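I'd like to ask you about the structure that follows.
Every protein chain except one is present and positioned as in the full complex.
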Amino acid sequence: MKSFVLACVAAIVVAGIAGFALNSVQKPADQAYSTTGVRL
Amino acid sequence: MARMKFLCDADRCIECNACVTACKNEHEVPWGINRRRVVTINDGKPGERSISMACMHCTDAPCAAVCPVNCFYTTADAVVLHSKDLCIGCGYCFYACPFGAPQYPRVGNFGSRGKMDKCTFCAGGPEADSTHAEYEKYGANRLAEGKLPLCAEMCSTKSLLAGDSDIIAQIYKERVTKRGYGSGAWGWQTAYRETIAT
Partner (left out) sequence: MARLLAQARFVIGALALALILAIAAPAVAQQPTGVNPNAASVKEEQLLKGLKIISGRGTIPDTKSYNLEQPAGRDWRQFHNVTLRWTGAIAILGMLLLLVVFYLIRGQVKLESGFSGRRIVRFNAFERFIHWVTATCFIILAISGLNITFGRSLLLPLIGESAFAGWSQWAKYAHNYLSFPFTIGVVVIFLMWIAGNIPNRVDVEWLKRGGGIVGHDHPPAYRFNAGQKAIYWSQIIGGVAIAVTGYVLMFPFYLTDIAGMQTAQMVHAIVAVLFVALMLAHIYIGTIGMEGAFEAMGEGTVDVNWAKEHHSLWLEQEMARTGPNESQRQPMATPAE
């Protein structure tokens, strides 16, 4: 039982870290598809 | 009832991008989202051809068929629209669309790509016609005011036609007869399963 609960917690923690990391990297389209000439 | 379609006369398009500019301005489309675009085949070579492309509002729209949350609907004028409230940004409509019409506000598919945006044939969305709420999400609703899409209205050579299928097909046929050549209605076979004989 303990290993199961720990497993759930670990899964959520890893998923949370992944989510946080990816969302901070995810660019909105206006930044991703602009060049230096663009004034946003 | 009208059956709305787009027809880009590839023999007249001069790649001026007036259609793109008109659309962007009318709907205040953010940078990075391209509802309409001009593609040039064989750029710079003899036989160069440009075509303006956006959502074709297909018969039996593949985007609507694959959407996991069924956020698309077809109006009585056969315009294919969708609800940004229901959209989960999964990106499937882009994989199915033969014309690359769906656009997403975020790059990468972590959680969501944001709410899909595309050409609405200047017909807005599920919100009440010509309200601020509708404009915020989907842009102007010209059809509700009895007008046709602005891209076609602004086309400098009248290569891009938008309106009832029978009428624009007739215009195109007359054009082809008069000038003696025509490369056909690009995209019609894929979108509407019909062609205009030229």
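We just call them A and B in the order they show up, numbering each chain from 1.
The definition used in the following text is that contacts are C-beta pairs under 8 Å (C-beta built on N, C-alpha and C of every residue); 3 or more make two chains touch, one makes a residue touch a chain.
As the structure is a prediction and not an experimental result, all values here were calculated from the model.
J.: Looking at the whole complex, which visible chains does the left-out chain touch?
T.: Contacts of the unshown chain, counting the full complex: A, B.
J.: Kindly state which of the options B:Thr40, B:Ser130 or B:Gln170 is in contact with the chain not pictured.
T.: B:Thr40
J.: Going by the contact rule already stated, which one of B:Ile51, B:Cys119 or B:Ala152 would touch the omitted chain in the full complex?
T.: Only one listed residue reaches the unshown chain, and that is B:Ile51.
J.: Which parts of chain B face the unshown chain closely enough to count as touching?
T.: 10-11, 17, 32, 34, 37-43, 46-51, 53, 62, 65-71, 85-92, 94-100, 108-113, 178-181, 183-184, 186-187, 189-190
J.: Take the complete complex as the reference. Which residues in chain A touch the chain that isn't displayed?
T.: Given the touch definition above, chain A has residues 1-4, 6-8, 10-11, 14-19, 22, 29, 33-35 touching the missing chain.
Just so we're on the same page, only the chains that are shown with their structure count from here on.
J.: What whole-Å value do you get for the distance between chain A and chain B if each is reduced to the mean of its CA atoms?
T.: One centre to the other, that is 33 Å.
J.: Inside the complex, what are the residues of chain B that reach chain A?
T.: 30-33, 103-108, 110-111, 114
J.: How about chain A: which of its residues touch chain B in the complex?
T.: 19, 22-23, 25-34, 38, 40
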